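Worksheet: the structure to be examined is printed underneath.
Here the complex is missing one protein chain, while the rest keep their positions.
So, chain A:
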């Protein structure tokens, strides 16, 4: 089964799929642009005798969608190489996924071809190639991850179809919807834009970060749905114009915990409650606040019809109402495997354990209250403190470091570092450590504050002691 081939076969060729600025792209044009890419990828990988893994390096925009469709249409497995990655981080993904090809997109419109395929002499994979191929893999996704270190999440064509079908039982998107899109595609393409294409909703791309431009586009195209992080919604809610956005029916806040003030400001400004959802790479969209967005804006809501949720304590027993427990979810379209270390179907009794700490109130609404694992969420971009610490520890003036989250009113959290200097009398300058991190890590991972300490809290076995990171104060069961 090839999900993208099915979509292109099903949708009318003259129906509009994407709008970006003055450019309108139909499904037929998507197919015409993507087919040559698929053909080139097939001939570039013919010698392998199997479907290749293809890294995509491309800026956000229509071309990102066309190139992704080309890769998926060729039966290759798509590995997004996000733009913010440093060369080092990119090489790490290339190595871990044993990438065969890289599709580099060029922005220059005057070239005869706006892409280039580069072959890599891939080292043999550390995962079993046959088992991987048997999954019919469509995507490998890294970065945010929910399990301590980034392992690479493998999603098959069937898994994508299952999870977009389940998500749409809540979102109810159809051909009359126009979705305003502002998020980085390398992080979100799989279950969002593929879903819109599948149901025939028009995706409207807005590349400008300025709220004046976003709202002008919303008005011009009568957008009905918007996906964004709480930061985007805080920006939009502060707009001083008189535009009320009457066509809007579904504003979905995702990627980071929604502050109550942002939710209220948005509802006051546009007369629509912001709906929070819980999207997890390993799972898809399983919880959406459809029925209580106005009264409980901080809630994730209830599980969508196809999902079962359990909240459990450390011994695996269900916690009572009002007590936080780890979020376990069962339903269609859970991940097919972790790539490295190879782990097919990493579930327990069919449930995936996400590492999120969630509380259920007496009416059955779920609210995210923290993380069991050590992920730091900077306005929706997630990072592992272990990775940043390893980078800091490589600096000659650092003996040991601890990276933790500090709450921020608009960004959710920001990374800060505590450092034991190699020489206590001569600690390094913060700007020096910042430059060092920036050379090796994506910008959002670089700690903004550095404190020099004599010791760090350790466990009995000498590991760093981390606190589970609270996102928001635990709501009382009655709230």
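Everything that follows uses one rule, which is that a residue touches a chain if its C-beta (ideal position, glycine included) is under 8 Å from a C-beta of that chain, and two chains touch if they have at least 3 such contacts; residues count from 1.
Please note the rule applied: contacts and distances are computed from a predicted model.
Undergrad: Name the absent chain by its UniProt protein name; which of "PTS mannose transporter subunit IID", "Acyl carrier protein", "Lipid II isoglutaminyl synthase (glutamine-hydrolyzing) subunit GatD" or "Simple sugar transport system permease protein" is it?
TA: "Acyl carrier protein"
Undergrad: Of the residues listed, A:57, A:141, A:232 or A:330, which one is in contact with the missing chain?
TA: A:232
Undergrad: From the listed residues A:34, A:179, A:197 or A:411, report the one that touches the chain absent from this view.
TA: A:411
Undergrad: In the full complex, which bits of chain A touch the chain not displayed? Write them out.
TA: Residues touching the hidden chain, for chain A, are 84, 182, 184, 207-213, 231-232, 234-235, 237-238, 240, 265, 378-379, 381, 408-411, 414, 435, 438, 443-444, 448-449.
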